[in-house]
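The block underneath contains the structure these notes are about, expressed in structure tokens.
Heads up, one of the protein chains got dropped from this complex, but the rest are sitting where they should.
For clarity, chains are labelled A and B in written order, and residue numbers in each chain start from 1.
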Amino acid sequence: MLDHGRKAMNRCILAAALTAIVGLSGLAAIAHAEQPDDGLVNESAAAMKGKKVGFVPIAMGFDLTEAWAAGLKHDAEAFGYDLSIRDPNWSVDAGAQAFSQLISEQPDVIVVHPPEIQAYTRLIQQANAQGIPVVTMNLKADANGDVFIGANWYDIAVKQTEAIVKSCGQGSGKSGKIAVMQGVLTNPTSQYGIQAIEATLKQHPEVQIVSNQAADWDASKAHAIAVTVLKANPDLCGFIGMWDNMDVGIAAAIKEAGKTGEVALVSSGGGNQASACDNVANGNFSTYISYDAKGQARDLMMAVRSVLQSKPAEPGTKSIALYTPLKTITKESNYPGACWNLDDVKKYGP
Amino acid sequence: MSPSFRPAFAFTQEQIVVAITLALLVLFSVTLDSFLTAGNILALIQNVSILGILGVAMALAIIGRGIDLSIVANMAVSVAWVLQLSNNGVPIEIAIVMGLGLALAIGLVNGFLVAYVEIPAIFATLAMGTVAYGFVRSLLLEDNLIYLKGAADTWFKWIGSGQVVGIPNSVLLFGLVAVVAHVVLRITVPGRFIYAMGDNPTAARSTGIPIRPLIVLQYVTAAAIAFVAGVIAATSVDSVETRIVRSNLVYDVILVVVIGGVGLSGGKGSIRNVIVGTLLIGVLVNGMTIMNVAYTLQNIIKSLILLTAIVIDSLMNPRDEQTSQQGDI
Partner (left out) sequence: MRETLTRLRYRLVPDHVLGEILAKNWIDNAIPFVILLLTLSIFGALIPGLVTLGGLGGMSAQFGELLLVVLAMTIVMLGGGIDLSVGSVFALSNFVTLALFNMLGWPIPLAILAALACGAAVGLVNGFLVGYLRLRAFLTTLVTLIIVRAVVDMLILAYAVKVARPSTRSAIWDFISFDRVFGMPVSLIFALLLAFAGHIFLTRLRPGWYILAVGGSRRSAYNAGLPVRRTVAMTYVVSGMLAAAAGVFYASRLNAAGSDTGVGMEVLALTAAVVGGNSLGGGRGSVFKALLGTVIVLIVSNSLIRLSLPTGGSSLVLGLVLLAAVAIDVKWLKNRAKVLSRVYVSPTYMKLGRSPDTAEHSGSPYAVNDRLKNVELIGLGEIDGPEDPILDAQGNLYSGTRQGDIVRFLAPDYTRKEVFVHTGGHPLGMAFDRDGNLVTCVAGMGVYRIGPDRKAVKLSDQTNRSWFSVIDDSRMRLADDLDIAPDGRIFFSEATIRFDMSEWMVDALEARGNGRIICFDPRNGSTRTVISNLRFPNGICMARDGQSFFFAETWGCSISRYWFDGPKRGKREVVIPDLPGYPDNINRASDGGYWLALVGMRTPAFDMALRKPGFRKRMVERIAPDEWLFPNMNYGCVVKFDESGRITDCLWDRSGANHPMITSMREDRGWLYLGGVSNNRIGRYRIPGADPEWTAAASYRGEKP
């Protein structure tokens, strides 16, 4: 009798537990089904779920790539695709290696940030040939891939040159001597930027380039070069820099020489608060052309979403160009919100 | 430290370098208008003072028959951490103590690896530079480039950017570090022991000098000096770029030390040689800059001069097949 009672009790507990489980899963099902199918939402989510996305930046740890990665991470979580970031830490060779490694793993899309015009060209073609769509970020390689998201470097350099002509050209009363600080010479910033600078300056013969050197995106190298240039040309009027993270080195050199405000520094970059707007506000940069990396991150998310949902039939044959809208920031146009904040983007997504 | 058997007519490398420096000084003064002004001379020394301070640290390691390839990494990451801490609200004094502690710890590990594990100094410090950078960058720092924000308006900022009676602090600190290092090496017991150890480690050990603790002390001191250099560098440009670790700076430091006449085989040379070497590079770079020589070409010229100096040294003080040491690269 006692035994029977215990058995009954056991059965009771089991039944209760079962009910609870069934009830809970029912609730969960309800929670899922809460969103009505509008005809696309479920289908598109399913198309992205479990896909593999590879990202090879030039390096992690600076505003541009961190913002883009934040965007991809956001989507990877939201749609359940698998994101793999390979950080070659500024080494072209390691980057090429990581890229070819990714190709052999056959992901559904590869996002690359080419350090040079040529270095990844063959690899992009190779990936396309194997049926993997490629999205190139910000720096245009010779091969188009499927989507290009990034700045038009010719445009940026034209805008930068016009800005410097304004401060150093006719009527400014300055010497008209300017210096150009390039990043990596084989990079599209230099390849197209220099042509733009030269073409623009043709119309302003009073402005001449007295120094044209490369600092490999390295602020300390830019600093060393700028110190030299400033000393060699005491009457220098301005610098054109090609990337804010590097140009802070120039700004430091100008500051050391006590010439802040006197020597113009026109920079460009991803529009991160710390390296763009702050530097404009404190006078380090006189003019800044922003290609809004936060917006690019958004573009990247959308591009990856669309490629994942509808894979190009023959990758690499029809390329889409998404050139980033440019924003000129000066002391006057440095409104709150002109820049974005990296910490916030990392925390809340682009 | 010139051995007594050296013939009277031979010049030491130091004398050659002094002669070259003076010749360049005269040459530039005559040919370049803006060269021989008080402002330019001060700027000249200011520009090389960081190099000079690092040179003192390197000389210390080299005189004791070692080499420290990690000083640049050490200086960058320890000071970057100081800035990062102060940006996050840690009082600058505490941040400095923590940063110095980090630098000394890296030096301690260097010394341990060289003295107790007996890894060749070149390799141990090379690898430690990588480890130190990787450790601090991945675990302690948020960015490659750390700005001086938190302590921008404190006395800390004054260290590298201020001046006393018209002389920039960096120049004064270079002088101070050099004098202290010179006195320590010349007068104190550990200093003399470092010379003895560099000259002949086996003999030094036989005579009872505690070689291993001394090696550790040597690398820890080098690390401390590197930290000072890092503080000056960071406060003069308001930021630390940790990618400096990948640059050629450490090679420039070796250049400054060796060109002045500190022998790489240890036991030879003094802080005076470092100053001479630093001044030569300073004069050279300054002159070339005024003449608008491109940055890369300057590198080539610097290197060629170093090469000339060591070739002359090797011709005047030839190494003998019979006395050259094994594994002495």
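Basically, a contact is a pair of C-beta atoms (placed from the backbone, for glycine too) under 8 Å apart; a residue touches a chain by one contact, two chains touch by 3 or more.
Since the model is a prediction, treat every value here as computed from it, not as a measurement.
Asks: Please identify which of the visible chains the hidden chain touches across the whole complex.
Replies: A, B
Asks: Using the definition of touch stated at the top, determine which of A:Gly71, A:Pro88 or A:Gly349 touches the missing chain.
Replies: Only one listed residue reaches the unshown chain, and that is A:Pro88.
Asks: Would you mind spotting which of B:Val117, B:Val164 or B:Ile187 touches the chain that isn't drawn?
Replies: Considering all chains, including the one not shown, the answer is B:Val117.
Asks: Touching the absent chain: which residues on chain A qualify?
Replies: Residues in contact with the chain left out: 59-61, 84-94, 96-98, 100-101, 104-105, 115-119, 121-122, 142, 184-186, 190-191, 213-214, 216.
Asks: Touching the missing chain, which residues of chain B?
Replies: Spelled out for chain B, the touching residues are 113, 117-120, 122-124, 126-139, 141, 144, 246, 248, 251, 254, 258, 264-265, 294, 296-297, 299-300, 302-304, 306-307, 310-311, 314-315, 318-319, 321-322, 324, 326-329.
What we mean here is this: only the chains that are shown with their structure count from here on.
Asks: Under the definition above, what is the set of chain B residues touching chain A in their complex?
Replies: 34, 43, 47, 137, 143-145, 147, 236-239, 241, 243-244, 246-247, 285-286, 289-292, 294-296, 298
Asks: In their complex, what parts of chain A are in touch with chain B?
Replies: Touching chain B: residues 61-62, 90, 210-211, 213, 218-221, 223-225, 227-228, 231-234, 245, 248-249, 252-253, 255-256, 274 of chain A.
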